[in-house]
Structure formats: C-alpha cells, structure tokens
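The complex is shown incomplete by one protein chain, all other protein chains being positioned as in the whole.
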Amino acid sequence: MVLENQDNRNLWEKIGDYFSANSIWMKWYCTGCGAIELPPTMTSRFDMERLGMGPMATPRQADVMLITGYLSTKTLRRVIYSYEQMQDPKYIVAFGSCTINGGVYYDSYATINQLDKYIPVDLYIAGCMPRPEAVMNAFADLISMIKKGQANGWRHYQENYEWYKKNQLDSLEEVIIHDEFHE
Amino acid sequence: MTVMNFVYGFIILLAAFIFQTTITGFNRKVTARIQKRYGPRWYQQFLDIFKALRKSSITHGWIFDFGVIMALGGIMATVIFIPVAGFEAFPNMDNVYIISYLLAIGMLGMAMSAAGSGNPWASIGVSRALTNMLAYDIPLMIVIFTLIFAFDTASVSEIAAMQQGMGILGWNAIRMPLGGIVAFIALFGMLGKKPFDSFIAPAEIASGPMVEYGGKHLGFMFILHELMTFIEVSLILNLFFGGGSSILVYAIKYAILYTLVNIISQVMPRYKIDQAVKFFYRVPLVFAIIQGLVVIFLGWGVSVWF
Amino acid sequence: MMNSMNNIMKQVDDVLNVLNKEVISNRQFAIDINKGDVHQALTYLKSIGFTQLSIITCVDLIADNKFQLIYILNNWELGLFVIVRTDIDRDNPSYVTVVNIFPGAKYYEREVHEFFGVTFEGNDSSFKPLLLEIWDDIPPLRKDFDPQVYSDRKFEKRDSDKIYRSKIGGVKL
Partner (left out) sequence: MKEVKLFLGPQHPGMHGNYSVQMYVDGDIVKKARPTPGFLHRGFEKLMERRLWMGNLALIPRICVVEPDINEMVYAQGIEMLAKVEIPEKAHWIRMMILEMARLAIHIMGLGGIGGPTGLYTLTYWAIAQRDLILDLFEEITGARVYHMYIVPGGVRKQLPDGILEKLSELLDELEVKIPEYRELGLKHPIIHKRLKDNIMLPEDVVWEVGITGIGMRSATNKEYDLRKVQPYARYDQVEFDVPVANYSDALTRVNIKYKEIFQSIRILRQVIEKMPKEGEVRTKISTGSALRWKVPAGMVYSAIESSRGEYGYFIVSDGKEMPYRIAVRGASYPQGLLGIEKYLVDCRIDDASLWMDTMGVCSPEIDR
C-alpha cells in the first residue's frame, strides 16, 4: 500500500510538525541485530543528539520506533503492543533487508518476511546492517519527511486498522501477551 | 495586593520558565562537551517541550490528570513567591515556610498522578522520590532553621539582602561553611541530579514516575520540572550564595551554580536509594547539626567574620 | 596431551559399557553408550574430572528412525572434551532427565523437547515452551519439518516481479 502524500495540513499542524521534526525521541527497544550500530550512532562519534534525537525509556514518551532488523513472531507481538502504546504522531523506521523481504531469514519458521503488512513503516534503511552514517542519513530524511507532512504511517494505521489487524492475526494468531513463562 | 502584583507574578513565572529552559539547553550542550560530542541546539529543550505538548495524550483515570494539574498549579504558585534580586511579586510573603509547603503540593501532586497511572515502575519511582526527599530535607531543614535562628527572620528576600554589600565574604555559604556544603549537596538531591537520581533511573525502573506520561502530560511534566529547578536553585542561591544585587548578577550566579551542579553530576554514577539515604544521614546530617550547634552556642557566622 | 586422553579413554572403556568409541581429535573423543547406561556414564565421567556440561543436544537420524542424544562434557584440568552419544526411539521419543547429575541440564533438555519433541521424565519444566510461542506444527528441528513451507503458509511475502532465490548449479535451495 502506498502512503498518500498530499499536503493538506493547516497552519497549526505545520507548526506542530516543525516541533515534531526537530525533537524526535526514539524508543529504547533493541528488536534485532541492527541495534548494535545504535550505540555508535548515539554516542560521541556520530552524536545523534545533534539532530535533536535521544533515547526514551518507555513507549508512551517516544516518537519513533526503530525496528532494528528481523522480527520473530514473538517479538512482533511485543512490537505491535508497544507501538499501540505510543502517542500520535508516531513514526517507524525499519532497518535492514530483513524488514523488507526477510533478508537471509527468508525461509525461517520464526521470523516474518514483510514488516509493512503488520505495522506502517515510514522509512526503510537498506543494508545489513546499516552503518551509523546510513542511520544518521535516514534520520535526516525522516526529519524532512515530517516537515513536509509525508510521514503519515500512524494515520494510515488508524484508517486501515482492520486490514492491519487481519494481517497480524493471520500470522500471529493472537496479539495478546500471556504469562510467557507458562506457569 | 493589586492587579500589578499578579502581573508581576505572571512576569516572574514566564521569565523563570524561559530562563531556566535556556539554561537547561545550554547545560545539555555542556554535558555533551564533557562526553566529547557536539551536542544539541541551545533551544532544543524548548523544542522538546512544545513537541510534547503537541502530541496526543492518554489518560489513566482522573487522578492521573488531576495530579498533573495540581502539581503544576502548586509549583507555579511557588514560583510567584520566589524573590529574584529584590524583585518580588508579593512583598513580605516570601517566607521559607510558604515556599516549602507549596513545593510539597507540587511533589504530592506528582506522586499522586504517577501512582494513579497504576504502573508498578511508577509506584516504585514515587516511593523512591519521597524517600529521597526525606533524605535531603532533614539536613537541609536543620541548616535553614539555623539561618532563621541566626537572622531572626524567615523571609528569603531579607536573608538574601543581609548577605549583600560584603562581596563573597557576606555569603552564608562562607559565613557558615558547613551549612553551605550541606546546602550544595542537598541541591543535587533536590534537582534529582546524579548521584541522587535513583528515582528516575532509566536502567533500573524505566524512568520511574514518568513511565506512563506521554504527549501533553509529559510536556506539563517538563514545564513542571523546569519551574521546580528554578525554585530549588533560587532558594539555595538566595539563602546561601547571596542572592543578587541586580537581575543580571542574579542570572549569572544562577547559571554558574546550576552549571557547576550539572558538571559535577556528569562524572557521578548514581547511588542506590538506600545508599543515598545513608549518605545524607551520615556526613551532611552531622555537618548540619554541628553548624546548628556552632551558630546557637558560639554565634560564629551570625555577624560577618572579618 | 594425547597420552592423557588415551589413559582416560582406557579408564572409561574399563569401567563403562562402551559400545563404540571414536577419536575425533587429540583433545576430543566420542563414546556410544546404551540407552540405560547414560546416567552411570555421566556420573562416572563427572567423578573423573569432566565437571562441566557444555551442551545437551539431539540429532535427528531420520534414515534409521532414531534420535541421537548428545551430551558433551568438558574437563577443564586436562582440556578434554568427551561426546557421549545414545540412541533413542524416534516414534515415541522419551528419556530420563540428567538434572540430578548436572543441574545445568534443565534448560538444555527443555530446548531439546521444544525442538525435537523428546520428553524428559523427571524434568517437569522441560514440557513448557521456551523459545517459541504459540507453536502449531511438528517440532521444528526434525528433519521432516520444512521451514520454507511453514513460512509460506504463515508469513506474507513481498510481491515482486522477480524473485531472486539462490540457485547454484541448477539446484534450487
């Protein structure tokens, strides 16, 4: 599905998007192996805070969720769970080829193949794994997308909620998280 | 009490917010330089706050919402009573007792709201925050009572004015050095700076009381935090570091004091909450008691030493 | 080093009922043990210095209709590994736990149960799922389980004009 791009924001939304673009808090959730390139991106060498980005502890506080690589079904349940806890506007950046078509895990029984069937992805970063430069570049792109009002994945998710839910249930059977230790 | 008092109060409120937020932004830059990186823009803190206010929010029941409003109201009321370099919105009402009671409303509102969210991390965070308050408050209050005893007044602006005109030697932190040390250490605890930030420790309790706040609630919490920082730094500045003879001097002294605290806290790990309590009840409490005894029985430091 | 390994192998051969032994390298050897003797073998090996259980795993010998359980023990003093192998029935895979000898076996057995369906009597927690959640097929590491089929059934693939699959020498992987 292509995310619509027309710009019909009013002035207040434009101002709001200016603030959203320049202050992006990412959720502190390492979903996959791409997370190993996040510490260099965050710390002194590449310094993500230059762009106004910083890690935040909980989903409620965060604006952007980084899906750092492959997602096993077990993680996808948590990802959906915590994505729905985030407050609008919220964005998703997907790392690496695993989120696009499964990558090297195309025939794995545990990982999903195409992420945007389950949650709306605003931006993909190619590569396995994306270098910190690529990650920074993607963040710069995300900022300009938000400024132009093109990062509308969260709206898309609200409007097509049934479609996403159906896909989620098809692959996961249930999104509810039980007591995982089975006691 | 005229309309002008309220206008002045509003001006103090607005100026305090803008000033403290700028200082916070500047200190984020200082922090970045200590960590060998470039750091955010100086106005990043404003962007963060307005961004948070722009987002949608979720409520976890009326206690959750009401607590935030109560905390913000209590803190805003407190800011109005803070004397800044002799400038007071409501003259003769800047009593230490009023400030500390109003401050407690803010604290309690925050605690109520965080507990109302029903998240266990938030409850742990709140209980840690209150424990932490209990830890730094006892030594600090002993020192403040000593000041009140020594100067026969509980008015913050009068205590600040008594330190003027003698340069650095007039500061209470110099006249009563042990008390000054206690106040400076307590400032770390009041501001929630490391090593006394275990109640918002992200790696332990996922940012504690803040855990369920998102969107507008979080924005209000940030504003609240800026104003609270202003109150706490101003209180210590007025009581122990001589206040300011003019707004400019006051602002410079304020910035230096806050930046100093921030720089020190950047090379500190955090205490566990029980260790923090033990720490405050050991050295600062003993210092505070000694200072009190010295002032009461020997009278040193009440008048200027030299 | 070869010397001490030969000594140990000789000792093991004397004490235990070893069906078959194999030297893998100069620091590693494998012994085949009857299904009933594994506990005795592990206890004995532990007493002569193989104090650490490195891994418990299983191999699906589908051609012989058998599961082969593998216990790898490590002797830190001499720097030796021993691989203890035993065959169990594939149709009704069940075995007895070794948790009483090596407490660390608890989670390895649980994993073997999850991946191969081998049940371990005496280790109650081994019946619970560990890595997988809501699993609805035969245990995934058995040879007759095809992950490609499972993945095609469960997870939607990206539509694309061309599908690039690794193809070497005309064989589709």
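Residue numbering begins at 1 within each chain, and the chains themselves are lettered A, B and C in the order written.
One rule holds for everything that comes next: contacts are C-beta pairs under 8 Å (C-beta built on N, C-alpha and C of every residue); 3 or more make two chains touch, one makes a residue touch a chain.
No experiment lies behind these values; they were computed from the predicted model shown.
Chemist: Wait, the hidden chain, what does it touch out of the ones we have here?
Modeler: A, B, C
Chemist: In the complete assembly, which of A:25, A:91 or A:109 touches the absent chain?
Modeler: Looking across A:25, A:91 or A:109, the contact with the absent chain belongs to A:109.
Chemist: Looking at A:14, A:45 or A:166, which residue reaches the missing chain?
Modeler: Checking each option in A:14, A:45 or A:166, the one touching the absent chain turns out to be A:45.
Chemist: Among B:13, B:129 or B:201, exactly one should touch the missing chain; which is it?
Modeler: Considering the complete complex, B:201 is the one touching the chain left out.
Chemist: Just the residue numbers, please: which parts of chain A touch the chain that's not shown?
Modeler: Those residues of chain A that touch the unshown chain are 27-33, 35-37, 39-40, 42-45, 55, 57-59, 70, 72, 74-75, 78, 82, 104-105, 107-111, 128-129, 131, 179-181, 183.
Chemist: What residue numbers in chain C mark contact with the hidden partner chain?
Modeler: 24-25, 27-28, 30, 51-55, 57, 59-60, 70, 72, 74, 76, 79, 81, 83, 102-104, 106-108, 115, 130-133, 140-141, 143, 145, 147-148, 166, 168-169, 173
Chemist: Which residue numbers on chain B touch the omitted chain?
Modeler: Given the touch definition above, chain B has residues 34-37, 120-121, 124, 194-195, 197-198, 201-207, 266-273, 275 touching the missing chain.
As a working rule, only the chains that are shown with their structure count from here on.
Chemist: So the centre of each chain is just the mean of its C-alpha atoms; given that, what is the distance between chain A and chain B in Å?
Modeler: 37
Chemist: Counting in whole Å, what is the centre-to-centre distance of chain B and chain C, each centre being its mean C-alpha position?
Modeler: Averaging C-alpha atoms per chain gives centres 61 Å apart.
Chemist: Report the inter-chain centroid distance for chain A and chain C in whole angstrom, where each centroid is the mean of the CA atoms.
Modeler: Centre-to-centre distance between chain A and chain C: 38 Å.
Chemist: If we count contacts the way the header does, which residues on chain C are in touch with chain A in the complex?
Modeler: Interface residues on chain C, with respect to chain A: 128-129, 131-134, 136-137, 140, 145, 147-148, 150-151, 154-158, 160.
Chemist: Along chain B, where are the residues that touch chain A in the complex?
Modeler: Within the complex, chain B contacts chain A at residues 28, 32, 35-41, 44, 47-48, 50-51, 54-58, 202, 206-207, 210-215, 218.
Chemist: Quick check on the complex: what are the chain A residues that touch chain C?
Modeler: For chain A paired with chain C, touching residues are 73-74, 77, 100-102, 106-114, 117, 167, 170-174, 180-183.
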